[in-house]
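Only one protein chain is missing from this complex, and each of the others stays in its spot.
Our next item is subunit A:
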Amino acid sequence: MEGIRSNKPGPRPLPTLPPDPLSLDIDELERAFREVLSASKTTFLEPEKLAGYVRDFGADKTIVSTLPELGGTLDLVTIDDPLQLAGVDLTILHARLGVAENGAMWLSETEMVHRVLPFITQHLVLIVDRATLVPTMHAAYRRIDICETGFGVFVAGPSKTADIEQSLVIGAHGPRSLIVCLR
């Protein structure tokens, strides 16, 4: 610390960040949000089709849902070790908000319950309310409290890699697919 104090440069001011735009058209936000998420291989599902999707997903599959109206096959209350989630096939969670410029969606531990859940599940469905869409990351960080819970994450697509000759492959370690239900 002493070394840093004697070696650091003279004072430099901390800049103030520009304000959010005043009025925003929610349809514009939605259009951008859909556009950018589709480009990162995310698909959209109409809310009324969700129940059918889950029903058709497969009777032998392990499904976790935090939606009261949509029961899963695994009750999260019974889980006390994250390793018990290793066999989860499909997970359905709420996201707190969505960011139009890049498709990022915020989940805190309140939404995901177990930190590893949105990563370890083979497929992920996120429910986003249209009214929560914000234009940029600046607006998003003003809206959330990053230390409200011990862990929080922005998710902006299914897990991916391009480490082999720059070829895009979906499903690196995390979900092989991401479906967003905008309602």
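One rule holds in what follows: a residue touches a chain if its C-beta (ideal position, glycine included) is under 8 Å from a C-beta of that chain, and two chains touch if they have at least 3 such contacts; residues count from 1.
Definition applied: contacts and distances are computed from a predicted model.
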### Task
Assign the chain not included in the display its UniProt protein name, restricting the answer to "Carbon-monoxide dehydrogenase medium subunit", "Sigma-70 family RNA polymerase sigma factor", "ABC transporter permease subunit" or "Lactate utilization protein B".
"Lactate utilization protein B"
### Message
If I consider the whole complex, including the chain that's not displayed, which of A:Val77, A:Ala131 or A:Ile164 touches that chain?
### Response
A:Ile164
### Query
Among A:Val54, A:Ala100, A:Val125 or A:Ile179, which one is in touch with the chain left out?
A:Ala100
### Query
Touching the missing chain, which residues of subunit A?
1, 3-15, 17-22, 24, 28-29, 32, 35-36, 40, 82-83, 86, 99-104, 114-116, 119-120, 135-142, 145-147, 149-167, 169, 171-175
